[in-house]
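Here the complex is missing one protein chain, while the rest keep their positions.
Going in written order, the chains are labelled A and B, and every chain counts its residues from 1.
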Amino acid sequence: MQGHHRGKKVLRNSSEVALRSIAVFLMSVFFLLFFAVPIGIAFIGSFHQWNPLKQQFDFLGMRNWNRIFANGLFWHSMKNTFVFAMIAVFFRVILGLILAHVLHSKLIKHKSVYRTLYYLPTITPMVAVAFVWKFIFDPRIGLLNRLLNSDINWLYDGRYALAAMLILTIWKDFGYAVVILLGGLYSLPTECFEAAEIDGANSWQRFTRLTLPLLRPMVLFVIIVSLISYFQAYIPVMVLTQGGPGTQTYLVTYLIYKEAFSKYNFGYASALSFIVFVFIAILTAVTFKISGKNVPF
Amino acid sequence: MKVKKALVMTFLLTFMLSFTICNNTLAQEMPSDLIGNIIQYDPSVPLNNGEDITVELWYWTGAANLFESLATKYMAIHPNVTIRLVENPWDDYWTKLPLALQGSDGPAIFNIHNSHHENLIGYLAPYDIPVGDLEAEFTGVSGHLIDGKIYYTDYGLMTGTVYYNTDMWAAAGLTKADIPTTWDEFREVAKRLTIRKDGKLIQAGYSYNGGIQGDVLGMNYQYGQNLFTWDNKISLNNDAMNMVIQRLKDMYEKDGVCDYNFGNNAGDNFGQGLVAMYLGWGFMTNVFGQNFPNTPFECFEIPTPTNDIPYAFHRYNGESTFGVNKNAPADQQSIAQDIILFFLANDAIQKEFCLVNAVFPMKVTLQDDDELLSIPSVAILKDHIDRYIWPGPMPSTVEDNIKIALENIFYNNEDITKALTMAEKAINEDLEYSDFTSQEPMYKYASEAKK
Partner (left out) sequence: MKRRLSSISLNIITSIFCIATVLPFVWMLSSSFKSNIEISALEQYFFPRGFTLQNYVNVLAGFDFMRYFINSLVYAFLITVITVYTSTVSGFVLAKYEFRGRELLFSCILMTMMVPGTVTIIPRYSIMQFLGWLDTYKALVLPGAFTAFGIFMMRQACYAIPDEMLEAARIDGANEFYIFHRIVFPLLHNSIITIIIFQFLWAWDDYLWPYLVIRTSSKYLLPIALNLFNGRYSTDYGGLFAATSISIMPVVILYMFFQNQFIEGVSSSSLKG
């Protein structure tokens, strides 16, 4: 299934060259114009006192970069981000796999209803969802405390605030993994599953011996995309806790967001962004390496 | 050649014709009464040579009717002017607006908030109105002077006041005579308003859950302590700030008038009838009116350490008048200037803006207005209005960092001095890159401040 054949004699006809050239050309131009150039500007900006809103661009040398490493909040936020991203990725992938597997099974009825419902949180805009959850987490009138019969101040208690953010994030996003993985499962040859069922393999065996290996490219995709996006998560922080209590739930991209859109310190925010970028790139490369194939970088 | 000549002739004819027609209509329909006292607006002066013109006015969401009303009134006087109103979400308005002002096609006139002063001031054109006229009719103009020019000023003033639930007040056997003027009295009243059942808090006498950073930044003035030093650095770790925060902490921990898990938003909790007293800014009057119309409340002025008049009761912040885009085409700019003149000269409009925003009017002629003084949060300011101080357009880092410090103190049990020192350091690091200048030296009683 993972067959792409390296070193094999490649067929070269004119139409291949044409299709390839058009695609590569358009991709290059697009990513150059809308990504490489802005990223380049931001990189140069990281050496400046840069506030595009008042057109300020004063050279600072390494000052922004040096400030980062001396900043305790940065390291604290990185640690939070790491914990947050790892837990969120884990749950997204595991829940996605389990539910996709279950929904793919012939033993479940009303599949399309489930699929639609699982996907509801994903399609609801974050602004509205966040307010709903703010009410749910409220210590006085919140649904969650009433369901658990507890007396927890979810958003203002340092022990629970990050957990509350994770609950919202996992709730909002697991449907996304279900959809992608289920799509992957449906692309797989049904014969394999039928044969396995005739062979008497149980649900767990089918999951570990068939589903997992066959889904590998898609699982890899979900892990990497999730890793990249959770390392850049800031909206749950912005809407639920604003980083509080104190700085207990600061995630690094929230720090970047605050620097850029609250203090308009785009130079410092850019320097932070590139450190985050290096971190994500390393993690992504490692993930590709562990998974063994299709390695970029 | 002939064609060209004919064209020119037609053009000239049309031009003259339209001009005379316009002049006629102007002469017939325009009211000729002057509006205003010192700042005067003459509605009979034709604008833009009577030709049609459109200007864009940007504002943030919240009071669409107010801007529609202003535009309608203005366009009724000047039918050739079209004001195109563009509503924006509050948060991202502050990113979009400065970017839009960089080109020549930005809005000619727009709403301003002084917390974004630094990003906007470079795009503003000074008002055409003589500064002396503005100063004669509006309070607090001097704080907005830059090189002798005014780019925007305040039409209204807002500050923190104590809201109290009158039903709970009566139920606790309290009367008007019990309204506290000192913090000690306030603490006693708060205790009397607190209700516990089997040790469990069911009514908080006073709550500041959900953040009180906006008021902690200001209560220092009651001790004569300025927020900023002569070189525009912030000073937080001082006796005054320590006393202010310790008192807030004591009210919860010693007096037991509330606890940190008793709701996350003291304002909402006040509206819900869980909290008896709440220190909030003037805008809460309207929030309560809209979201909690069944909660009966009154206001009293923020208490002070002693019964003597303090250096200042609190800080205030202004609701700003419009800004004019200096990069807009000249004809649009002159319309924008005219709208501002109309807005400032017109007492009825000034009053409307103050009423809807529940702010204390800066226009001197309105400061005794009965209708405005019927708003509880406005009325109580009247006696000491000159004892409220404006620190200047503080960058957001100030409030952000004091919020972090307070949450660390209240929720994470951090030492007050340590938290304040950290906040002070973080703010001063950011202020190094800012053009912020404290307006504290401009305060009427600046000389009374602690040295």
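One rule holds for everything that comes next: contacts are C-beta pairs under 8 Å (C-beta built on N, C-alpha and C of every residue); 3 or more make two chains touch, one makes a residue touch a chain.
Predicted model only: the values in this text are computed from it and were never measured.
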Per the touch definition above, residue among B:48, B:142, B:182 or B:272 touching the missing chain: B:272
Contact residue for the chain not shown (choose from A:60, A:78, A:93 or A:276): A:276
Touch residues of chain A, complete complex, unshown partner: 1-6, 8, 10-11, 13, 15-16, 18-20, 23-24, 26-28, 30-31, 33-39, 41-42, 45, 52, 95, 98-99, 102-103, 105, 107-109, 111-112, 114-129, 131-133, 135-136, 140-141, 143, 146, 171, 175-176, 179-180, 183-184, 186-192, 202-203, 217-218, 220-221, 224-225, 228, 231-232, 234, 253, 256-257, 260-261, 266, 269-270, 273-274, 276-277, 280-281, 284, 294, 296-297
On chain B, residues whose C-beta touches the chain left out of the figure: 60-62, 86-87, 89-92, 95-96, 99-100, 102-103, 105, 268, 271-274, 283-284, 286-287, 290-294
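Heads up, the rule we're going with is that only the chains that are shown with their structure count from here on.
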Geometric centre distance via CA averages, chain B-chain A, whole Å: 40
Residue numbers on chain A that touch chain B, as the complex places them: 49, 51-55, 67, 138-141, 151, 153, 155-158, 242-248, 258, 261-265
Chain A partner contacts - residues on chain B that touch it in the complex: 95, 98-99, 102, 118-119, 122, 209, 260-264, 269, 272, 274, 395-397, 400, 403-404, 407-408, 410-412, 414, 429-430, 433
